[in-house]
Every structure is written in C-alpha cells, then in structure tokens.
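All protein chains of the complex are present and in place, except for one that has been dropped.
Presenting chain A:
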Amino acid sequence: MKMAIRVFLLLFMFFSSSYPTFSLYEDQVGLMDWHQKYIGKVKHAVFHTQKAARKRVVVSTEENVVASLDLRHGEIFWRHVLGPNDVIDQIDIVLGKYVITLSSGGSILRAWNLPDGQMVWESTLIGSKPSKPLLLVPTNLKVDKDNVVFVYGNGFIHAVASVDGEVLWKKELASEGIDIHQIIYPDGSDKIYAVGFLGFSEVAAYQLNVKSGELSKPSNLLFPAGFSGDLSFVTDETAVAMDSTGTILVAIHFQDGQIRLHQTPVSQIIQDFSGTAVILSSKIPGMFILKIDSSVAFIRVINEGKLEVVDKLGHTNSISDSLPLSDSQEAFALVQHGDGKILLTVKLSGDWTSNLVEETIQMDHQRGIVDKVFINSYVRMDRSNGFRFLIVMADHSLLLLQQGEIVWSREDGLASIVDVKASELPVEKDGVSVAKVEHNLYEWLKGHLLKLKGTLMIATPDDVAAIQKIRLQSSEKSKMTRDRNGFRKLLIVLTRAGKLFALHTGDGRIVWSLLLNSLRKSEACENPRGISLHQWQDPHHHALDENPSVLVVGRCGHSLDSAGVLSIVDTYTGEERSHMGPLHSIIRIIPLPFTDSLEQRLHLLLDGNQQAHLYPRTAEALRIFQQELGNIYWYSAETNKGILRGHGVQKNCVLEETDDFCFDSRDLWSIVFPSESETIAATATRSLNEVVHTQTKVTGDQEVMYKYISKNLLFLATVAPKAGGPIGSVTPDESSLVVYVIDTVTGRILHRMTHHGSQGPLQAVFSENWIVYHYFNLRAHRYEMSVIEIYDQARADNKDVLKLVLGTHNLTSPTTAYSRPEVVTKSQSYFFTHSVKTMAVTSTAKGITSKQVLLGTIGDQVLALDKRFLDPRRTANPTQAEKEEGIIPLTDSLPIIPQSYITHSLKVEGLRGIITVPAKLESTTLVFAYGVDLFFTRLAPSRTYDSLTEDFSYALLLITIIALLVAILVTWVWSEKKELQEKWR
C-alpha cells in the first residue's frame, strides 16, 4: 500500500511538472506585476456625508461603473462594472442606505447596499418603445408605508418600492405619442406630473395619482411655432423651451392642470443677438442658461414669464446642479478658467451678486478645462457653510477640492485606453553602476542572509515581512534607465480623452502625462479623439543623442472622413515636438519598413479618397519611398459590402496644388464575398515586429517542414449574415463560418475552409505560420478553438544535404509574392470552456521561446494557454517519435489549468485588450492588459531558462563555495598529515 502511494505521488509529481506551470507563490504577488483600479469619467455623483462615519461619494461613469469613493482619500470602497451594453442613466441614494442605479435606457433598476456594495434588489422594467429615461426619488413620500421611486423609461412610468424593488403600479404614457421630459413631484401633494412634448409643437402635462397611478385628463397646449431641444425646468411650475427657429424663448407655466405660454424674443433681452441660441441643461432654481455663440447668459425667470439677464460670461465654464442648504436656500457652484488656475464661486440661487465662497486654485495645464462640477456642503467650525467640489476635468481625471486646495485626485482617464505602445527608457549615461544601488556590503549581505533564511525556512514572521519589504522596495525595478534584461520600459498609452500617459513598467507609476494640443477642442476641430499610436522614431544608432518618439493619430469627428490630426511626442520628456492638422481624413495608417537617416519611420496615411500621404514630409523620406514605390501594397475591407480590395501605389495625386507627398492608389485585386451567405466577422494579421527564429520545424521522425512565413498574410473570417446576432439566434443549419488565409499582395486565397453550424463572436490571433481562432459551435453547444498551420511545400525538397552543400537549394533566393505558392495547411479544432473577450500571443526578442496564447476570459482574467495544446499534429496515439518531439496526446477539449491564469486572483475589470512586448531577455515577455483596470506582468512561457531567479540566494552559493574550499583545505591537511605518519611508520 505504501509503495502504491509512493508511486502515485511520484507519478503525480512527474505529471504536475510536465506541464510548465506559471503560477507564483503567494509572497511573489506584486513583485513583477502591478494592478491599478480605475472607474472612468464620472457622469453623476451623489454625496453621502450626513450622519455617516465614512464620508463617501457615489459615482457612475461612462465606463458603466458604479462606485463608492472615500471622500477623504479618493480610494474605492466598492465598485461594480456593468456590462458595456448596460449604460447607466441615473443614480441616486434612497432611504439613506441604498444606491439606486437606472440603466439600459431605463429598463433595469438596481439597488446596492451603500456600505458594502452588495446588490439588494434588481427590477426589470419592461416597456414598449425607447424613450428618455428619468428617475425621480421624492424625499418624503410614502405609499402604503413604502418609500417610492418613480422611473420613466421605455414609454412607461413605474412606481417602484425602494425597499424591495417591487413595482407598485405602472402606466403607459407613450401610447399617445408623448415624449416625457420631466417628472415633477410637488412636495406634500398626492400627484405627480409628467411633462413633455407631443409631437414638435404641443406641450402636454399628465397628472398621475401617486398611490394608484390613476391618470387624470391630460392638458395640452398647441404652440404653432414648434419647439426645439429640451424643456428646461426653472421651478416646479415653470419651464423654458426654445422655439424651432432658436430665436424665441418660451416660458411655460403649469398650474392646476392649466398650461400657459409666454414668448420672449431673445433679441429683446440680449442686445446685439444674432443667429440661434441653445438652452443648456441646468438645475438652478429660478434660472436657466442660454448659450449664444461663444458666450453664455444667465437668465432669471421672474413671475409670469418675465425674463431678465443676470450675467453674461464669455469663457467656457461649468455650473453645478443646485444644492439645498439648511435655511430653504439653494446654492450652486460656478467654475471659471483663468490662466493656469480655476476660479470657483458658490452663489445662492436667489442672489447673483454676492458669493458664498470664492476660491482660486492652481490647476495643472495638462488636465485641460473643467468638464463637470458637483458640490457638497458641510458645516464649518464656525457654523457657517463650507463646500466641497468634485470636479471632472477634460482629461477625465477626478479631483476633490476643499478650502482652495486639491484634497485628492484620481487619473481616471486611464480607464479608457485606446492604444498602447512600449518605449525604451534612456540608456544609462553617467556611469552609475547597478551595484551602487546596493548601499553597502553589510546591507547586501544582510539582505541575502535574510533570503537564505527564507529558503531554509527558518525565518521568523518578522524576517518574512522584512524579505517582502526588500523585494518590493528593490529600487532596481523602478529606475528610470534601461536595464540589461529589458524589463524596464515605458508604456505609452493614449486615452479616449486625448491624453497621453507614460507608465513605468516597474511599478506602474505615471512618469509624465500630456494632454495633446492636437486633441484639444478648438474652432477647427470640434470633437477631437485619438485613434492610435505609432512608433515614429526608435533610435538604435543614435540612442544616446536622439530620443524616441511616438506618432499620435486623431480625428476631428466621429465619422471616418472627418479631418485628421497628428502629433509627434517625445517619449522621454513627454513634450509634443510638433503637431499637424486638421488635415486630410485618415482611414488607415501603414508603418512602412523603412527609416530615414534620423531613424524616423516612414508612414503612409490613407485618406477617404483612396489617396496615400507620406510622412515625414521630407525630401529624404520621399527619395526612400520612391525607390520602393513598386513594392508597396495594401488592402482595404469594406465590411458592410463584403468586399476586400488590394491596392498599390501609382503616382502623384492630381490636385489643385501639387503635393509631392500624396500618391494615388489603384485597385490590383478584389475579393467579393457573396452578400447572401457571408459577412466579414473578423480579421487578424501578424504583428509587424514579430521575430521568427527558425523557418523550419523538425518533426520527430527527422523530417523537416518549412513554415510558410509571410508578413503579407491576412486571416479573415466570415459568418452567415443571419448569424450576426447573439448565440442561439440561429439554428446550426442556417449558420456557417468560413475562414480564409489571403495573401494581401496578390489577393491569392491560400486556404479556405468552412465550419458548418458555427457562429461568432470570433476572436483570432496570427503569429509566425499559425492562426488560432475562437468561435461558437452551435451543433456541439460549445465554444471551440481552431488552429491552422501553413507550411511551404515549394521548399520541402531542400532536405537533401548534397544540395545544401553544393548550394543548389532555393533557400536564399529572393521570393516574390507573384510566384505561385505551394502551401499545405494543417488544421484541428478543440473544445474550449470559456468565451473569450480578446486574444493575444506572447512575443519574445528572438522568437526562440515557445509561444503562449493569451486569452482574456469573460471573467476579466487573462489565461495563458500553451501553443503546444493547439497543435494540429496532435493525434490520439502519438508515436514514440512524436512523443519525444513533445506532442501531447489528442484530447477533445483544451485543458484550463488554474495556475495558468496570469492575473492570479485579480480581475482586470472591463478587459478590452492585451498587448505583449518582448523583453531583452529571450525567455521573458512583458504583458499589459487593459480595460477599466490595468494589469502588467512578466511572463516566461518556457520558464526563465536563461537567468537565475530574482530570489536566487547568492549567499547560499557563496557559503557553499567557501565550505567546499574549507573542506578541501582541511582534507588536504589531513591527508598530508596521514601521509607523513604513514611514512614515519
């Protein structure tokens, strides 16, 4: 029995070691990985400061996060990331203990427990047609002893009990074609009013009984001129709207079911007015804000619809919602911008001239202008009102201001990363040797002794803590210079706000940040947004005197053909070297494999008119480009039409003004997918900077297979148009998935294969000569992953040694895409348990290390799967030779080993992308996963075979050597003595 157990244990150990595991020990967490939590740009904020031990603010964001933040430090108490389709419309706090969120266009109402964020209840409110969602939380209204929340969404008004989410009553309002703009509950009454527009030219007000939802007769009033924009409520009884021409203000009064209108031309209250005016949404009692050209006017509504301009401000500024103060007054905050600072004023709604608070705060220019402001009051030591301001800046960062100071700030722009590029750190110049970091020999020895104790497991808990501290503090990893292993790098990230951050890979801190000039709002560029980052200059020969830089590409609008903007940013200093734009539209950016004498990479930017523009715009770049003109090809996909086209460069553009850097393109090939059976679902290409170590693969039986390695391959998958919906919306017979491998120079289809009964969502990754893709198999009701490997047959007869010796082989001859390729593909499919959000593949410096496929799972974790499992040559019974080669016996599904989650216990909430960067050390690759959270780690797919681990005990080695030396000496002396004695005997 004992023997059996032993054998079992041995076998177990053998098997557990046969799969390389990437797990780490508990005390290694945080050594080479870091995780940062963000929430995104705040949309709504509700303060909870009264009667609470921990003062907090509950926020909802554009990343669909609802979070409770510590008001003292800005840390996250709790947060929940709702799905990308579950947009939060409104939030509020009820009963002083529940956070209410209304999301998905007013159809899902949830309550979260305020202290710990547990979900208390959830109600799905079903309606008929989409409408503007509204949430009304009356402060003291009870229906049958229940506090009630009123929700208007999808054409229905619902009364929901705030304790358990039960729908007390609901009433359809949209059936008469009314578009509700506001629900009003006058305090203490038993009626609520729903006010909105009927068509374009009629105001309607509904009266509902609070208890039963009973609808009394609606009152309508026709306004023939018609309305434009929203109703803006000034008081509970008065609203203001703009007429359809944008020149007449209409004050609307609701009283006892009666509606009265009062018209005032804008020109009457504002002198030199021309053009149109827009009412900005605001919630200040008795007042509204009118936007005219570049200035805003604050207009007070005096009784009976008389309007009066209170103030007119020229600058762009933001105004908070009003906040009720204790003595039945309401205050609001106004933020104005000065030179490098912001001016905060708090005014009472009734009194414009005097300010309750006036503060000036220095503000970093890189944060841009104030986007939103929320205020909260507290009682000061001297019993007067003090105010806190939560402001959201143009770069999406969140700041809390109090008493003229920034209490805390959060860089929540990092929750919406658009693109990432890695950049090297500066070379060490002034001869600071790494050894100097270790303070002195004693410290060094002490540290290693501690480590030794740790390895020998004789360390006390205090020692363990000390070891952990030393490890975390090792200043090595956060230094600002290049290291020998290439672990230290800068991650340059572009956020949706148009801000560029440089993150240090050692500890994830922000080295510099820059709100790009080209991506700031301006007259010429209304809605700028960043699209992508590209390596502009990556100096190797001039590494000491040239700084690397990145090209930031942006667009001035949401449509593809809006004008483009460009910026070039130095990655060491974070300065914008130059910016261009607005210029031609930018559809696609092609980094060319050529660099000029300054090592600036040539880029080809394609615009909407099928013209290619060359950057940098220098004569040298043009000369290089013209030499290679005939060898430049690209492709474009028209996804809605299902056409793939190949293009080549032709000649200079024919324009009014001659532009040497603009080139016309011509169509060289096209592939038209039959529109009734196929739509393009996904594409994948090889990463441009991928390194392939060997062109061949030697199989177990001493055969050589040549990989078909071409940079111009495109993997494309199409699905049946019907199968575009969610899984289960089609039957297996209706759905199929076709995959293509296409040479993008000639348009040749190298491989084409149909998966019947399968559908998307499809994720694919392309590396070396293989493609791995993930899809859903409707017949098997499971997700599947398939692999395609492409081998070159044209070179297969180069195995002859004699040929190689005599040089008659064709391995070194230049290849051209116009030769007919003879390829064979091998393919196999496996079942896979998880659905996958995103996919990536590890990349190493020389491409020797085996690859891993990184899968972003639906649980927002990153799973590393060995490529060995996705080998098309796996068979059920591998031969001895195949086993020696490392082929795993065929299984129908891919194993998920819990230790291979590289995010270990952490979650990268809202995971959107994974990028891998090779380190200089061949065995290691750097992985950066981003979504709402950021996660960075180092990965060694075949373990670190080329270096000692960080916690390698040099002291132990030293001691061993010394001990051995001593032993040698002692034994030598002994032997000498013995020999002498022998001789004397």
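The rule is short, and it goes like this: a contact is a pair of C-beta atoms (placed from the backbone, for glycine too) under 8 Å apart; a residue touches a chain by one contact, two chains touch by 3 or more; residues count from 1.
Please note the rule applied: contacts and distances are computed from a predicted model.
**Q** What name does the UniProt record list for the absent chain among "ER membrane protein complex subunit 10", "ATP synthase subunit gamma, mitochondrial", "Trafficking protein particle complex subunit 8" or "DNA primase"?
**A** "ER membrane protein complex subunit 10"
**Q** Going by the contact rule already stated, which one of A:Leu222, A:Val672 or A:Val704 would touch the omitted chain in the full complex?
**A** Looking across A:Leu222, A:Val672 or A:Val704, the contact with the absent chain belongs to A:Val672.
**Q** Identify the residue among A:Gly404, A:Pro593 or A:Pro889 that touches the chain left out of the display.
**A** Touches the omitted chain: A:Pro889.
**Q** Spell out, residue by residue, where the missing chain touches chain A.
**A** Given the touch definition above, chain A has residues 630, 641, 643, 645, 648, 650, 666-675, 677-678, 738-739, 746-749, 752-756, 777, 780, 784, 786, 794, 814-816, 818-820, 827-831, 876-877, 889-892, 985 touching the missing chain.
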